[in-house]
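Below you'll find the structure, written out as structure tokens, and then a few comments.
Note that this complex is displayed minus one protein chain, with the remaining chains in position.
Every chain is named by a letter (A, B and C) in the order it is written, and numbering of its residues begins at 1.
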Amino acid sequence: MFLNHIYLIPLFPAFGAVIMFFFGRRLQKATVNAVCVGAVVVAFLFACFTVVEYTHFAHGTGHPFEKILYTWLGSGDGHLNFVKRDGTTASFNADAGFLLDPLSSIWLLFVTGVGMLIHIYSTGYMAHEGGYYRFFGYLNLFMFAMLTLILANNYMMLFVGWEGVGLCSYLLIGFYFHRNSASTAANKAFIVNRIGDAGFILGALTLAWYLGSFRFTDINVQARGGHFAIGDPVLTAAALLLFIGACGKSAQIPLYIWLPDAMEGPTPVSALIHAATMVTAGVYMVARSNAVFVLAPTAMKTVAIVGALTAVFAASIGLVQNDIKRVLAYSTVSQLGYMFLALGVGAFAAGVFHVFTHAFFKALLFLGSGSVIHAMSGEQDMRNMGDLRRRIPTTHWTMLVATLAIAGIFPFAGFFSKDEILWQTWASEGGAYRILWFVGYGTALMTAFYMFRLMYLTFYSPSRMSHEAEHHVHESPKSMTVPLVILALCSIGAGWLSWPHSLGGSAHFEKFLEPVFAREAVVLVEEGKSAQLAAGEKEAEHTDKTEYALMFLSLAAAGVGWGMARHSYARAAKGYKEPIAVDAPPLYKLLYNKWFVDEGYDYVFTGRRKVGKVRLGVMGAGEASSWFDAKVIDGAVNDVGWVTKAIATISTWWDKWIIDGVGVNGPAILARMISYPARLFEWGLVQWYALVMVAGLLGFGVYYVWK
Amino acid sequence: MVPITTLHYLVVAAALFVLGAIGVLTRRNVVIVLMSIELILNAVNLNLVAFSRMWGNLHGQIFAIFIVVDAAAEAAAGLGILIAFFRNKETVNIDEIDLLKW
Amino acid sequence: MNPALNSALSINSGMAPVATPWFFYALAGMAVLSGVFVITRRNAVHAALALIITLLSVAGLYLMLYAPFVAGVQIIVYAGGIMVLFLFVIMLVNIERSSKERAFNRMWPVGLAAAGALMVLFASAIVKGSHINDMFRDRLMPLPESTNTQQIASLLYGEAGRMGQYTFAFEIASLLLLVAILGAVIMTKKKI
Partner (left out) sequence: MPNFIMSYLGSTVTPGEAGSQFWALIYVLIIFAGVSVAVICMNWIERKALAHFQIRLGPMRVGPHGLLQPFADALKLMLKEDIIPAEADQFVFWVAPLIGLLAAFTVYTVIPFGPSQAVSDMNIGILFMLGVSSLGVLGIVVSGWASNSHYPLIGALRSSAQMVSYEVAMGLAVVSAVLMTSLNASGTGTLSMIGIVQAQQQQGVWFIFKFFPLGFLAFVIFAIAMVAETNRAPFDMAEAESELTAGYHTEYSGLRWSLFMLAEYAAMIAVSSIAVTLWLGGWMRPFPNLLHAPAWDFIFSLFPGLTFGGLAAIAMIGAARMPAHSFFRIQRIGLAVFAALLAFSALLLLVIAIAGRSADTSVAARFREGIDYVYWFVLKVAVFMYLFIWYRATWPRYRFDQLMRIGWKVMLPISLGVLLLTAIVGVILP
């Protein structure tokens, strides 16, 4: 019943979006709420029933459910064919098809669930903003695109959702389009995403060329069929290209620069799109393509290294930022790095689990920060906050829960997922790869530090607010706090779904996901080559002792971070000094300016910054070649031109008097003389033309009748 | 009585076509010229349907339907032009529509 | 059903002989005669009325040719739609002086001659063609009348999820209509 009509899930929010775009301007806010929030609530309930039905359908085997509505692109009867690498032809064929397996059901549940809560929250947060219907229309459109992305059964369909969420991200970042910074940020996000999208589409087409299909199930069957060697170069290239796409969407080095700027959008948008759902699309896509990635160890290593670098890099920037949302933005980038680290070391389930828990606590953090901003009448700078604990109690304790979760304090959600990732990193491969573990460990320390720094600066330290702001501080309405509370409960409890074996749990979550990833674990072990991953295999090896030690270490890191933050900021009065700025001013400057990456990009790619009068990088090369073209090549051309001109002057004379005089004007005069009688025939009556047509008809007729 | 065959329909269609052609070629009133065009189209339709019957398939009838659609479009556009023209020159005589001659 | 009934009704599935040749001659005569009126009447309204009679007669001929759907379309589109439009426009542009002026243009002898040549051509084509065996066959192939609409529909729209042979052409025809509507609206609007 529900499973067969799975295509309706994205259509509910699409319906809401259509209503908003066509009729939204005339609707009351209550109607907008009813339509848009209602659509998402219905989608959530439908998704829940669908997943329940799916578990009955799959009987724990994880057998994917596929529903193909119609062929959307290409066709089965010989159009749009292409020649595969091995010389056979395959048809370019993408269905409007839907795939439900454990992986997509997890995404489906938390996207609709968190999306629903954020919709409810937005009714309170956006209550006094203009463009209310536009906002909700975009949000619903986003839900539609995201659900399409999740439920797609092939790369092309996924690409539709991929581009759709990119578009919605652009629209929502630029929601306050009258602000220059917002529209610039929107453009930046869109353009950076395009780079990733190019990589993605190239990767998908490479796969299609190599394997002959876009469908995940086909690709998985082929990739796991054992026809390809580990490290097949084409598959490696395809995986790397796909990873470029993931980098763009999920904000990894070097394409992470758009995400911090995306905070220009309204806070619910940051929570929904730029923390909980859209940015995890890259993780989803890599996890979805795991069969290909497993065959490309180089790509896997790239993913792991890029993920670890991003994690530590972003966390280091987050240490010193003052804008509350920017801290969270860098935190998001850092946590996404964690996820990719997990994927890269082959711990797909751990990465997905971190996506799952992260969705709750990061959405909660953003929504809480939105609530803080709401309470502070739009103030976002933490230097002007402080002592909000008792004035907005609900926001305070929910954010505290989220902070504990993200810092990895037992037994909050973040502890389990982060610990799992670190453990898998440690256990996956020895040797130099242990460095990745140290990087991740350092990141965990930094995470605890900057999150508690945020908490202390905002809630505990002495008040640094201006008088007006202090006067206006108020707790947010019910529509905003209730989602916060629900998310807080989820942030506490979500981790228990995968209580690790070592602590006497049974890791339900990983069991559930096992069918999606387990097959390649088997492949790898059979090949006996890559000891890099295979979580199931390592299970037997690991000693509880090491795992306990690592757990203790990460708890200790969280504790140390907490302690340092408390020491530095618990008594930060007005005009306080950052400890890093005091101890190491150059490092502070470097971190505060985000390692000067944006400036570097400006030098190298966009050309907005110059050294003196000379541009560097890509634009510089363009300018240089432009100069070369203008001075050298054009100069030569001009010289040649002068010679030509001289010749032309001579030939002009010849042309004017000899050719024109005799050759052209002569016949012209003749033609004019003939034209006087000819003019009698075309005398401006339309019907004459019809008569000529009849004459032509007669001619044809005579030819065919008497030929 | 001779049974009616395709030939009979062709004769009727030919007659209608010739009448339409005369109207197009000789009348001054644009409206009547347009009507004569409709006559011509009808003659063609009659031919198509008669041949559809002769060959026993429906393609001719489908063509006839398309021609009817075409005639509707032509009438709408033609009469629109005529109204616009009449508003400017207060005439519907085709031999006074000669601005482009100059 | 008793036997008397059967003989009384003479049910004759498929191709019931609904019309005698007299019907054809009557309809054809009406069509041609009112066609003559169309091109000779000075008054445009009379011409339009004559044209309506021609169109209805042609619709009757379609019925005799076992093309009921085309006949229906002919009535609803031509007689009900296009001709009302014509009458409307005639009333809008009706000016007194047109009834006092010449009805034919200056080149009418030439036009008449060309049309006459056309008639000779058609006559000779028909005479010539009727001698060639099988060019215009005497017999008429059976066409089932009762499912005519359904068959046309399946040619136009396809059936069971497949595209019909003429679906694309049909869409283009609808596009043509849309363009014609827009054109007519824009041209007749006083201020755009």
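The rule we apply is simple: a residue touches a chain if its C-beta (ideal position, glycine included) is under 8 Å from a C-beta of that chain, and two chains touch if they have at least 3 such contacts.
Keep in mind that what you see is a predicted model, and the values were worked out from it rather than measured.
Although it is not drawn, the missing chain touches C when the whole complex is taken into account.
The chain that is not drawn here is touched, among residues C:Ala26, C:Leu49 or C:Leu177, by C:Leu49. Counting the whole complex, the residues of chain C in touch with the unshown chain are 1-2, 4-5, 8-12, 16-18, 43, 45-46, 49, 52, 68-69, 71-73, 75-76, 79-81, 83-84, 87-88, 91, 145-150, 153, 159-160.
In the analysis below, only the chains that are shown with their structure count from here on.
One inter-chain figure worth recording: chain A and chain C are separated by 60 Å, centre to centre, where each centre is the mean of the chain's CA atoms. Multi-chain contact residues of chain C, defined as those touching 2 or more other chains: 105-107, 110-111, 114-115, 118, 122. Counting partner chains per residue, chain B shows two or more touched chains at residues 21, 25-26, 94-95. Partner chain B is touched in their complex by these residues of chain A: 683-687, 690-691, 694.
Partner chain C is touched in their complex by these residues of chain B: 1-12, 14-23, 25-29, 31-32, 34-36, 38-39, 42, 45-46, 49-50, 52-59, 61-62, 64-66, 68-77, 79-84, 86-87, 90-95.
Residues 21, 24-26, 33, 94-95, 97-98, 100-101 of chain B touch chain A in their complex.
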